[in-house]
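Reviewing the structure listed below.
Only one protein chain is missing; all other protein chains are in place.
On to chain A.
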């Protein structure tokens, strides 16, 4: 259950070997290491580290595997394991965590240790925030770096530029789950609701299919406004406009149902029946439109309104979906039809 979305986030991306080119080079070709200007001496060759005994990789009493690591990786992690073991809280250990994290930013032990040093040495957290901003930009789908950022913001207890930063990440990938999650936490913690709906609107202008943006919309409206009548009305109008631009958009229909349902059944909400019917009459057969209409029929049937006509319409829609419009979900639509008939038919 772990990889992919859990740690190093590979979800939704074509899989290639991780693109940290200098590491690739190092793993493959030792000559590149020594000629690179960026690289310092190995830790094993540094005077100031002479007092430390490096701890080689130990794969357990029976080594499950023998691995030949790249020399730099091995060197850095041998020394990392050593300071971890002795629990050294020092500037040099701190720099070591920087290198260890650079080599493998998904290594949660490194980040945990780094946080301990940050506290022990009372280091400049604002500077650390700048540092983690860089790392997140390089690894935006990594759990550890986002958690690190959250801890820093908690310690600093100020919203700093979190909205700006998450917006920066979302500009590159408007659906980045970590960015949205962090943004929600920041908004809730520091009460930054004011401009969020406007921000969501700009994202929806860019891509009205952005499900994360729709979710954020619901988040703001439901947390910040108690979903009063005026708010819901505004949201319904807003959503209907977007649906008209692109009727085949799952997120907008889900949102419409969700926001109306905070107040009322979708059948009872003024104007929705006509809205759907007019689209249907124009022969626009979006599966989401039809699904919404089936839901409305079900509400109507539950309220006992026009039972026979409504049931007939509902089953007709289900058949259309099952056999023509949404055949991949035929079994689902057949089930819905059957359920409606068994619940509401006169027989």
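What we mean here is this: a residue touches a chain if its C-beta (ideal position, glycine included) is under 8 Å from a C-beta of that chain, and two chains touch if they have at least 3 such contacts; residues count from 1.
Definition applied: contacts and distances are computed from a predicted model.
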Omitted chain (choose from "ER membrane protein complex subunit 1", "Geranylgeranyl transferase type-2 subunit beta", "Gamma-secretase subunit APH-1" or "Pre-mRNA splicing tri-snRNP complex factor PRPF4") - UniProt protein name: "Geranylgeranyl transferase type-2 subunit beta"
Hidden partner chain, touching residue among A:123, A:147, A:240 or A:263: A:147
Touching the absent chain when the full complex is considered, from A:131, A:190 or A:332: A:332
Which residue of A:208, A:236, A:272 or A:293 touches the chain not shown here: A:208
Options A:46, A:81 or A:313, residue touching the unrepresented chain: A:81
Residues of chain A in contact with the chain not shown: 1-7, 10-12, 14-18, 23-24, 27-28, 55, 57-70, 73, 81, 84-85, 104, 106-109, 112, 115-116, 119, 143, 147, 151, 154-155, 175, 177, 180-181, 184-185, 188, 207-212, 215-216, 218-219, 222-223, 245-251, 254-255, 257-259, 261-262, 283-286, 291, 324-325, 328-332, 335
